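Just one protein chain is left out here, and the rest sit where they should.
Read from first to last, the chains carry the letters A, B and C; within each, the first residue is number 1.
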């Protein structure tokens, strides 16, 4: 209801058409690809073909507000597109709008030098390579950044990076070529100047993706959440993004719009789960009536619809606020989105599973995987508790 | 964020100013008036004075979308005003915007004959009399209208009304002059043509307000929710509103905008409770820290803020939909508002009580009474369960 | 299921019989008494008559584990009796088992001098007088005892007590003769030796019950929760219970069994609400079926039954642990009871209200008042949050 522009509406229609004609029909193929242990960690050809098609149609880099590099849409316009893409786990990739590349590209647009842009931003914009972002570390509570221990030390003409990161989303993708890595460079400085953000080529000596982490039983192949070892990695001086000690600023710049994208994607996924619940409720009969005519199913449907619509309105409002007032004044709303959307998605998808019975838990349905994705969002990018605390502090 | 008109914004500012200068300062006086058993069921003079002031300033009949009779605002504009008024239990009355008069006036505008308008609508618009609406009946589940048993039978030149109603809001107000009463007139007709809506002067022979009902321990003096006996009441033929058998249509016409008004008023009340919670959290110290620095208070604050904002956006969206598409296409949203807002208000006010401790339960705070008001809304106008069922059915 | 003794079972049967024959039939009379503004704050004659009958039957002082003064039952035996009494708000009083007298008598048994026992304990045991307990204070977070500001200062042969207390349960009862008052006597001592517990005759110069506090709209007449002013009250030296600086020990001794009694009473009240819900669900018809055949009512019934039974078992287990291991080892369970039971009672009673519709909110049903009683218990004796913190600390 927040007013989308004419261009936004037109893109919605075209994106919707592409989803119907190209993406949904390819889902079975994707599932088949994943079911083959030998192919699981490779990229299916059809995915690259879909990317070419999407790019040819102008459905490309839609997330980028800077019109020199991307579609130049406002946040509210893109929010609607992100919901549509979010309905299928691999769709955003087809439009070169998938995390963490989207956030990384935004950071590069804002903070990279011309050489860095040339080397990394351009191929990312072209969808030729992919990237990852490495913030969290095993063995500590990463939600408190002062716990992060990977170090960056000056050496000769460059730096030595040493440490271990995990939940490095995208790191297992065979096309992943560069990692943004946050490391402790100025241990004596005040917290927000203590860390630097690095651009680390995946092929550097000493960089090793040791394994793919699972969420519940899912390994997110072929993209993966990697655990990555940085063993005395030498990096040239121009590996630092923005400037030494500026990691927080870089991370911050990925945040505002990124959070809205991710929230809308999750709303898209929850909406799809909700539609599956409605369909199942209408089709399946128990004790002489469609499940959808049982009172408790009414409740599951009604609550889900209410929660979905409210979360969607909240995220639209936040996108609109980003457009009109900027991320600083939208901080309260950004915190609310982070608190509300993942929990809503968990609730809605969980009810959809319940209405589906055993089917909903199994590999025959997208629901259990969708739940895992939603549940992870209550932890990734800071657990609920952190965001509730931030919000409460903003309010007092 | 849904765009309010310039006139709406201007009215908001003036209404806000009136609240600050006239309404809030009068709250203590109102409490004092209620505390005196002899005055409790009379109307305090200052209330009528405030009405005159408000009317003089054009803050009058703001709820009425028909510009011939009222302010002619769209639903979205009025929604914002209703939230502001809702913060104080007697404020809407001052602007002649209080339920059930507002809904009754809307119904009279749409369905009354010229004579009926002359006799009842005009003095209501002037704030000279008040009215009540009598739908529910004791002893049956009134949420199923087919249970309603008060009968209307043809007799000579008129009708005989017989039965008993309860939760007749406004009936105990000494200024209440007319009751809209729904009665069974065509027992053999299909359900939606079985009932008629009557205009019954309070002073009619056989009409008796037998007592004021309480919600929790509150009697809502001096307005009151009455139990009313109709003992063989003779009514002339022109007592029927719209036409015989048209009670559902009349009731329906009170509904769309009425539900938005009531929801926004409740949001205003919950918002005020939330602000009280913030203030208390900042002021009160326990175990060496302000309560607001305890983690569980963070949670109470964060959840409340999220729920409030989402409910507000949902109601704004519904108002906007009423404006743009009409009440038929807004049915789904109207059901959502009814499900969401009272539960949100109960949750937020309950948390505010908890943060206030014993004070929050007592007469020294508005919170306990606010909770009673919010809790009643989960039953009045149909219990949650009915609305969840309706919503689920609309979706399938 | 925790094994009650043969004597406990026999008392249950007799108590049950007394409830059926004497208490329930008197409820209407009690309601009538309260409805009369002139009698509201007096004690109805029938109540004293019922006390005589109960005492004659040996249904008297059942709560007191010390057989020299009371029934000498173990906690588990009495827990079952407390549930039965809890079903009616004035029943415990009839058996001289009502709070705060019961806890006060326990404290006097353990800590009073012979003179104090003679003067206060004996008439309390006889049901001739009643008492109150004054801990909380207005204007501060009383859950943190270090906030309490009423002072006790040495003067001549005695003390001066000065301060203000509220939520002094029982203080408005015309028979209330003595107040236990906690006051700051040793401001320099460590927290747990800083306060003294006093026995203050209600009729002392400078003691004034200024008003009755309400919970939601209920004033708990004729017992009442008073606000009490102590204006430079002179007290003789022997007014101190136990010894100066021992208020915490005295308060502690009221706690273990008191918490179990109160929990069981609340379980009795919630059980009665549950039974009312079942009856209503069976009787009331909506949309062609008894309400009890609607799916959402199934859920309300099933969840309530599960929560009730679990809370009851937890409280029985706690009583049994008090009997077998003493209050120190039962601390964890006592905290759990305090966290679980009031919230359970609120949920169950709230669902019962919802199933009853408008009736459930009104004075025609005991439910709304029962809700207020249950809700207050989430604050009285420390808010939920305090008990969750204590429990978490005990566990780590």
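Keep in mind that, in the parts below, contacts are C-beta pairs under 8 Å (C-beta built on N, C-alpha and C of every residue); 3 or more make two chains touch, one makes a residue touch a chain.
It should be emphasised that the depicted structure is a prediction, and the values quoted were computed from it without experimental measurement.
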item	value
Hidden-chain contact residue, picked from the options C:149, C:189 or C:306	C:306
Residue among A:36, A:49, A:128 or A:144 that touches the chain left out of view	A:144
Selected from C:23, C:109, C:317 or C:353 as touching the chain missing from the view	C:317
Contacts of chain C with the absent chain, listed as residue ranges	1-3, 278, 281-282, 292, 295, 297-299, 301-303, 305-306, 309-311, 313-314, 317, 320-321, 332-333, 335-336, 339-340, 385, 387-389, 391-393, 395-396
Missing-partner contacts on chain B, residue numbers	294-299
Contacts of chain A with the absent chain, listed as residue ranges	37, 136, 138, 140-144, 146-147, 166-167, 213-219, 284-287, 291, 294, 296-297, 353-354, 357-363, 368-369, 371-372, 375-376, 378-380, 383-385, 388
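In the analysis below, only the chains that are shown with their structure count from here on.
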item	value
Rotational angle, Cα trace of chain A fitted to chain C, multiple of 5°	180
Copy pair chain B, chain C: interface residue numbering same or different (half cut)	same
Length of the line joining the C-alpha centres of chain A and chain B, rounded to whole Å	44
Rounded Å distance, chain B centre to chain C centre (Cα mean)	37
Contacts with two or more other chains, residues of chain B listed in rising order	297, 385, 388
